[in-house]
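Here the complex is missing a single protein chain, while all its other protein chains stay put.
Read from first to last, the chains carry the letters A, B and C; within each, the first residue is number 1.
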């Protein structure tokens, strides 16, 4: 279970009956519109594009509990997304030969061989779909406080962009690769096609900007806002790093370059720069919250790789068949946005109780 | 509270009575040696060196509960470290003029002005001392499974090293700056003296390597080993990013470069490379666990900075007096090592219950 | 979420799509047999009997995740029980006139009118079905340690029994009213028919005996075994009290009467009496764990009662239509047994990690 007030639990396997989410602590009175929710889920499927996995997930969503007459009831919400009938025999074949850098091997050991290995089981990217569902509810809570969260592709391989917030809002979902600098999209698409032809994949970075957070979210010393975000973001398969504001670049900065001076603008205390990425001491400071996650290249590649046969305990080789996304960072964009929203909503709910107590 | 089995809570303020830690769930029968514990705490104080804060913390440690006849009892452990008498009047002066990139401002808002602002209160680096105390207990648990954790300075400003594990073990604490490439230490020391003369500070990166973890630590989909480590590491003031294995470098890597092929060596399944940093799918894979955290430059600098007077609500300037560490990443080394040990110990304890159940 | 190691979350509404449970932390390798599981669920439906609610719940169970090839995988388990199509219009009628001692009124206020009031929503006895499902998994864990849990009707109104453990095992489910003293069953059945004719209901007491617990379950000072059991038992609708061993009778006992002397039998330390009910200091002592819960009479009665019209804010009267159980304690028997098993399993898993660490 993730969170303390807006609590989420994820379940389901890639080739099982469904994937889904349980949400505890979601306030009553939130309007739930299945069409809207499906649109959120659509964002995970850059369908028209040629680069993405051919498995056409027609996400059939069902709300099992916690919503009545189109509003949340305040009771536990369960939403599932059915898996379509899938052919799993292929996975039987590789059951004993773990794919390099996939979770096959660790899952087999950890779960004493009982894990559902078909399609990667719980380690499949498929489990990010219910994260988007939970994000849908979280965003509705955020909306009441005008908090907005935007994620986009900051980097794919050598290609990077530095868009304004307006460009992010306007262009991210116009671009099949979620890259808001539209002038580079064609070039990157060609690069990705080349990667695919090679049977290879490429990594990327997703940046997220959250606007209008109240000052004071975060509960140090332990439940910091950045720490809680980081933990949650590592739920997303292939995330290997998280940084806030200037992030790893801080390692070569001096304090005089890194510090964000305070100014007053329109009667509000702001900072002139935002190297801190909106968080100080684990607490939101009212400036835009900015973080970046790195998504490693998908480990499923068509190139021949060394691996071992775990039954015979000898070395062998593997070629992972099938067509796969050349860059899974693209699909991760709405997931990162959703996970970020989930954590902010959780902290917002907790922050409200002190606010009510101290300001009433 | 941090953790599920080995649970820690930190408390105390920089200029209050003490800082301390409560540990719940620590198993009985762990030998506690105050001298050993003090040696661990010494690591936070690179005393002979000229660069570090002149506040000489003679950490007087007192165990309040949970230890009897020099062994842990299995009941809640509380250990405190008294603060020496400190002069706090200076902080009164800056009460209304928040130091840029310090937590002064957010603390004031979040806690409705009731926070103990003296010496940074709970946001002081002082609260990392009890993290080292908790790390002491955690390491004792790890030792029973031969798990070892080593942190060191990977980077200070432009200086970086790439030491072998033997160099890390041998040299880190020989070097006053925790930089195991001893050939560069003098040059870096001169650089840090220059930084101090300027009244400035510099950032850095701490790398950590944990050896001999069993395969199977981590509880996806939510309580991943990397996620739990990341959350905990953000408790350390000034941490702004965490990455595992190849980390952010994955963004420019292809799958064929990034994947770690499986091999067999001495009858064990290993990987040829370790870009994954010992974690796949949120679970330890038996290879060395590797992570890096970036520590921003200390925000307390003697250079004049822009800030605001919160009482008069007008812009002003501030010079943060006193002598301060030129690079707080140095002091963070044993803290990162301790926090990493705490999380691994927590996962290890949980992992044991399935092991006992399934292998008995 | 309930529990720390074997964690359960319940969801669903009486007249919604389904009721269900999410289980996190269930170890892999537990055999799951749907027929067995359905038999457990059958225990909630003393079907042949005339006293129980006519709503014939043909519990169609579906496992959504966490089970693969008939074994638990170690990943989150979700099991749902579909609700049959139910006629809810009746509940519209009483939407504004809360049934005395039902949760109608508090639910309306707490959830700001958004709660699913049909059939009592989450407050219906229907939500105890997934508790039995979770109990099924818990009992499988208990079985590996020979722990057995038995609940039965100790009292219905003025009728009480004092059976031996053998009678409990043999007779409880032979008796349609779960009353193991079979000689009194006919008399009680007649009494219950009379209660039904009056349109009334009656309370009862369920006693539970758990055998073969290892010594040492329970984590004081906070997570005591009795405290965790008590909290969980209050999830069951209509439970209004819990007592262990001699329970409330302790209030009139002297220490010399209440204390359980230690003896040695077959090389084991036992107690001569078991007033403590198997728990001392919040920890299991190896003797049979004994607790009793009181179940209030069902609040749905056909007799005319005073209530208020919440829309018009004036007093009025209500007659709750439909046929209802004369004594809901009867249906509660397998639920109490399941909830007790869930908590013991949770503590057992945690207890295992210290055991493995200290005895290896």
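To be clear about the criterion, a contact is a pair of C-beta atoms (placed from the backbone, for glycine too) under 8 Å apart; a residue touches a chain by one contact, two chains touch by 3 or more.
Keep in mind that this is a model prediction, so the values were computed, not measured.
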Given C:245, C:288 or C:334, the one touching the chain that is not displayed: C:245
Touch assignment to the omitted chain, from C:24, C:59 or C:226, lands on C:226
Options C:5, C:151, C:208 or C:276, residue touching the unrepresented chain: C:276
Name every residue on subunit C in touch with the hidden partner chain. 1-2, 9-11, 98, 100-103, 105-107, 109-110, 112, 122-123, 127, 155-158, 195, 198, 200-205, 215-216, 218, 220-222, 224, 226-228, 230-235, 237, 240-264, 267, 269, 271-272, 275-277, 280-285, 294-301, 303, 305-308, 310, 313-315, 329, 358
List the residues of subunit B that touch the chain left out of this view. 1, 7, 9-13, 16-20, 22, 24, 28-29, 62-66, 68, 71-78, 80, 110-112, 114-116, 121-122
Just the residue numbers, please: which parts of subunit A touch the chain that's not shown? 4-5, 25, 27-29, 74-76, 141, 144, 219-221, 349-358
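Simple rule for what comes next: only the chains that are shown with their structure count from here on.
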Is the contact between copies subunit B and subunit C built from the same residues on both sides or from different ones, judged by whether over half of the numbers are shared? same
If you fit subunit A onto subunit C using the CA atoms, what's the rotation angle, as a multiple of 5 degrees? 180
Where the CA atoms of subunit A average out and where those of subunit B average out, how many Å apart are those spots? 26
Using mean C-alpha positions as chain centres, tell me how far subunit A is from subunit C in Å, no decimals. 39
Subunit B and subunit C have mean C-alpha positions lying a whole-number Å distance apart equal to 46
Going by residue number, subunit A touches two or more other chains at 1, 9-11, 110, 112, 122
